[in-house]
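Now for chain A:
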Amino acid sequence: MILEVEDLAINARGLPAVDGVNLGVRPGEILGLVGESGSGKSLTALSIMGMLPAGVRASRGSIRFDGRDLLKLSQSELREVRGKDIGMVFQDPLAYLNPRLTVGDQLAEALTVHGASRGHAAGRAAELLDLVGVPNAAARVKDYPHQFSGGQRQRVLIAMAMANEPRVLLADEPTTALDVTVQAGILTLLKRLRDETGTAVVIITHDMGIVEQVCDTAAVMYGGHIVEHGPARTLLTRPRHPYTAGLLRSVPRLASEPVRRLPVIPGAPPDLAERPPGCPFSPRCDRADDRCGERPPLDDGFACWHPLSETVLAVREPYTPPEPRASEPVIRAENVTVTYGRRKRAVRAVKGVSLTAAPGQTVGIIGESGSGKSTLARALLGLLPAAGTITVAGRSWAGASKAEQLAMRRAVQMVFQDPYLSLNPRLSIRDTLAEPYEVHGLCPAEEVPERLGVLMDQVGLPRPFLDRYPYQLSGGQRQRIGVARSLAVEPQIIVADEPVSALDVSVQAQILNLLADLRDEVGVGIVFIAHDLGLVRHFCDETLVMYQGEVVERGPSHRLFEAPEHPYTKTLIAAA
Partner candidate 1 sequence: MAFWLRKALSALLTLWISSIAVFGLMRLTPGDPAAAVAGPDATAAQVAAIRAELMLDQPLLTQYGHWIGGLLGGDPGKSFQYNRPIIDLLGESVASTVQLAIAGIIMIPVVGLLTGLALVSRRLGKAADAFATAALSLPVYVSAVILVFLFAVRLKVLPATGEMSFLEAPDLSVQFLILPGIALALPAGAVLGRLLATEIRRVRQEEFVLTARAKGVPEKRISRRHVLPSSLGPFVVEFGIGIGELLGGAVIAEELFARNGLGKLMLDAVQNRDYPMAQLLLMLAITIAVIAQLVTEVALSRLDPRIRLEAAA
Partner candidate 2 sequence: RSATQVAATGKDITLAFSAAPDPMKLLRRTVDSPVFSSLVFDRLVDLDKKTLQPIPLLAKEWEWSKDRTSLVLKLREGVQFHNGRALTPDDVIFTLTKAQDEKSGAQVAPMLKRIKNMEAGQNEVTLTLSGPTSNLFDALMFVPIVDSTTYGSGKVIGTGPYVWGAFTAGTQLQLTRNEKYWGGSPEIEKITIKAIKSPQAQLSALQSGQVQMVGGIPARDIKTTSAAGKFTVSVTRPSYQQTYLGVDVRTKPFDDPKVRQALQYAVDRKRIADQVYGGYAEVSSLPWPANTPGVTQDQVNRYSYDPDKARQLIKEAGAEGAEVTLWAGQTPIFSSVLDIVQYDLEKVGFKVVPKLMDATEFQTLVVNAKLPGLNIANIGLVSVSPLTGISTANPARPGENTSRLDDKKYVELQQAAYGATTDVARDKANHDLSEYLLEQSFHITLAQAHEVVLWDPSIKSADTTFLGYLNLAAAKRGA
């Protein structure tokens, strides 16, 4: 073990953010630290770097790095270790690079601060850039971060972390901000570096897929605890902890067969304040009994009183895609083109896209960031001017009278990507949900409260929440409100722009199921935008693949994913 964390506890503003974590990684080994947002992954990593934010401190345990306890070192001693023996790569590649210094300078700095001469450092900077596979490195060192692509920036960060050939490399969600295709590149890079230098790598992620692809060992974190750890393979194939299992089930993976409803982990991730003394998962665990809540389970590879005996991953209701009901398309879009900006700075975000959406059916749109998905979605709702024809129930947005537009809006609704931005912070949930009724005058005022109640039931939220404000709700709950708002006018089609990307893995499934139910029971048609292939495959009857504003391939989901034709689709699926 080059790095060994023992019984680490981290106290964040009086709350136990991390509680009794044990980790170890050997030279040349890649450890995957998996867990949902807020489970304590980043803090653990930061504590290893001795870089915990203000108000947060390690309250217990030890972090051994070749014999020394990092927690006992002084700041200056730690500084010696940082970047020299232990390197770190952060999540958002742009934010973590200084926009005002050239990439070369920033790389060189990593060396100079540890005693390298300027000249040598400058030369090495180019080498490093080349090492991480940035084309014609020698020239690019003079460029500024914003001149690099997302993937390249991430490579720069990695190069920076590797500058002094550290013995341990910590990577906190190194690929989360990147597109699938780019992700793959970064992961192989990490692997390669490990092979070449023999560094121990700790990859922090919330994506089981990554564990599967690159990790030798893995540890699953939940509510500040390590609930399960061991060799990646076994952990993925035969999870013993219910949470691990739940996590694996609730995430549809390309490999697995689609199902009608995803198995979900009920409830929401734990709140630090009210975490039971015992197993943090017990409140959401179907196997839990009193003991679980009271006494922390012993840790022997998995921390659970009732470990799963054998894998239950297979247990999924078999799924026969519902007969595509013969229904008239409500949305008809024919070679839609959207252009932002004027003249010189014009950006054609969507180029000649056609699609139709009918009640009871799901059209999936996938594509990397910037490929025009959201733009298309907004065009479909007549939110921005588009060339080509977009008709809703036979009427075109262009030249529709106010009254007509109102009618059209009753037919199509939208669910937005970020539940934090899509609710007006100043309006109570009641006001937000009441708005559709007010503007459409759907029912007499006195009936509205009852309707709202029904809506809340539909999206599975307690009625009292009507009087809360957005900031009093969790992400998942907000997104349910977003769905409820779109349901209010009883639309025939809902356009959902990455409705779950901003949500925790275990919550995603809940929202997806909600949409699935609406489709199958109410018969709403859904245009489902995502960049997670698994979701789309699992969820959609038909799938469109967008690339740089164009639809490069389309077809029934099962066909498209089994036998992709367009090269881009191929790489996409290969990468995932």
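Criterion applied: all candidates are chains of the complex that A comes from, given by their letters.
Rule of thumb we're sticking to: contacts are C-beta pairs under 8 Å (C-beta built on N, C-alpha and C of every residue); 3 or more make two chains touch, one makes a residue touch a chain; residues count from 1.
Just so it is clear, the model here is predicted, and its values are computed rather than measured.
Asks: Quickly now, which of 1 or 2 touches chain A in the complex? Give its number.
Replies: Touching partner of chain A: 1.
Asks: Help me check something: in the complex, which residues belonging to chain A touch candidate 1?
Replies: That would be residues 49, 51, 79-84, 87-88, 90, 92, 95-101, 106, 109-110, 113-114, 144, 146-147, 157, 160-161, 163, 344 of chain A.
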